[in-house]
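Written below as structure tokens is the structure these notes are about.
Then we have chain A:
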Amino acid sequence: MSLDLTSIIAQTVLLLLLSPLLSGFIKKAKARLQNRRGPPLWQTYFDLLKFLRKDMVISEHASWVFPLAPHLMFLTSLAAGLLVPMVTAQAPMGLFGGALALVGLLALGRFFLALGGLDPASAFGGMGSSREMTISAIAEPAMMLAVFTLAISAGSTNLGQIVLASQQPGWKFLDPSHALAFIAMFIVLLAETGRIPVDNPATHLELTMIHEAMLLEYSGRYLALIEWGASIKQLVLMTLLANIFFPVGLAAKTSAATFGLGLLYLTVKLILLAGAVVVVETTNAKMRLFRVPDLLSVAFILAMLALVSTFLFR
Partner candidate 1 sequence: MRRPKLAAALSFGAASLSGLIGLLAALLFLGNGPSAPPWRGELIPTLIPYIKFSARLDGLGAFFLMLVSLLGCAISIYSLDYSKGYFGRKNAGVLGAFYNALLLVATVLVVANTIWLFLIAWELMALTAYCLISFEHEQPETRQAGVLFFIMSHIDAGCIILGFLLLFQASGDFSFDSLRDVGAKMSPGKRDAAFVLFLLGFGIKAGVVPLHIWLPAAHPVAPSNISAIMSGMVIKTGIYGLTRVCFEFLGPPPLWWGVTVLAVGTVSAVLGVLYALMEHDLKRLLAYHSIENIGIIMMGLGAALLFQFFGHPILAAFSLVAGMYHTINHAAFKGLLFLGAGAVVHSTHTRNMEEMGGLARRMPETAFYFLIGAVAISALPPLNGFVSEWLTYQALLQGFGASDSLWRLAFPLSGAMLALTGALAAACFVKAFGITFLAQPRSDAARNAHEAAPSMRIGMALLTAACLLLGFFPTTFVRLLDPLTQQLTGQQISAQLSLNSGLVLASLSEKAGTVSTVGMVLMGLCLLPIPFALWLVLARKAKTRRAPTWDCGQRGLTPQMEYTATGFSKPIRMIFKALFRPRRETQREYDFSPYFATNIRFESHIEEVFVQRLYRPLRISIVRVSRKIRALQAGSIHAYLLYIFITLLLLLIFAL
Partner candidate 2 sequence: MLLTSILCLPLAVGLVCLFARPRKVLEFLNVAGFAGVLVLAVKLCGSVLANNGAAVTAWGEFLRADALSAWMTLLIGVVSLASSIYAVPYFRRDLAEGIVTERRFRQFYVFSPFFTFGMVLVVLANSLGVMWIAVEAVALSSVLLVALYNRRTSLEAAWKYVILGGLGLVLALFGTILTYAAAVGKTGEATMPSFNWSRLLAQAPQLDHHLMTLAFVFVLVGYGTKAGLAPMHTWLPDAHSEAPSPTSAMLSGVSLKIAIYALLRFHILATACLGSGLTRNLLLGFGLGSMLLAGPFILVQKNLKRMLAYSSLEHVGLICAAIGMNAPLTVFGALLHMGYHSLAKPVLFFAAGNIHQQYHTLDFRRIGGGLARTMPVTALLLGLAAVAVSGLPPFGLFVSELTVIAASFTSHYVWVGIVMLAALIVVFCGLLNKIAGLLLGKGDGSQPRESISAGRVVAMSLPLGTLLLFSTWLPGSLRQLMEQASGIIRGTP
Partner candidate 3 sequence: MTPSVIPTASNLITLLASAMLVLQLLLAVQSMLITNIRLFALQSLLLAAIAGVVGYAYGAWHVLVLAVLTILGKVIFLPWRLEQLVRQIKIEQEIRPFVNMSASMLICGALTVLAHVVARPITSLERLGSNTLAVAIALVLTGFFLMINRRKAVTQVLAILTMENGVMLAAIALTTYGMPLVVEIGILFDVVVAVMVLGILVFRIRETFSSMDVSKLNELKW
């Protein structure tokens, strides 16, 4: 396996540019489903540009950890993105780590973001970090377990390898274990990307915030990095979900044609997935904080079942 520069650059660019669009699309679709006009599709780009241009106010209590957080958040999501096969079966940096590394990188970003939330000595920031870490503490193992299910049936933790394995003839798409794992992953996705019913990305009530509460003290460039990082993370997770469970259209070889085709497939899959997210968001209400663990433990149980069933149906 080798690293070819073009695909790396291509995927980086793709991640950077596609992620705001995805968030915008979800907002838009939500609005439409709620009979609102909603913000324009490109709104997220404008927001990011605005943030980047603005002055920054940094809390006087903040220490050197404070500026560290946004950069790490941004970089880790980007790096994690490079580990996921997006348009071809080969993740450009797949050699540098598989599913475990992906989870680890995202966790690293979250770790520092939580510290950043604690740093400026604000009450809400601490609350946010506490809740974020709690939720991720349950979401992460569920995700791991779901990934294990695939890793075991593919015999590898390398995402590229999983995709390749899933294109082998012997692979059962409708394997119940995969279905269970998919549902688990989907719930985790909602939690990780701060979606209803776990968290409300559009909330303005501090007491209900989770993700947003950590960012209260961030402004300007740092805020932009965090937001962007968050949307990249969302894109990464959705891509992961889309590609390792439905590995259609992912070519083993990289060429211009396959690239285009893969891109097409990817957009379709993402739109479908985003649609699903939107439906869930609009049909559900946000849960109370202490009901969230129940939901996530459901995900955990499902993933566990998935694992057991791989064992049974083998």
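Criterion applied: all candidates are chains of the complex that A comes from, given by their letters.
Of note:
Assume contacts are C-beta pairs under 8 Å (C-beta built on N, C-alpha and C of every residue); 3 or more make two chains touch, one makes a residue touch a chain; residues count from 1.
All values reported here derive from a predicted model rather than from experimental measurement.
Of the candidates listed (1, 2 or 3), only one touches chain A in this complex, namely 1. Residue ranges on chain A touching candidate 1, taken from their complex, read 1, 12, 16, 49, 52-61, 63-65, 70-71, 74-76, 78-79, 82, 93-98, 100-101, 104-105, 107-108, 110-111, 114-115, 118-127, 129-131, 133-134, 136-141, 144-145, 148, 151-152, 155-158, 161, 206, 216-217, 220-221, 224-225, 289-290, 293, 300, 303-304, 307-308, 311.
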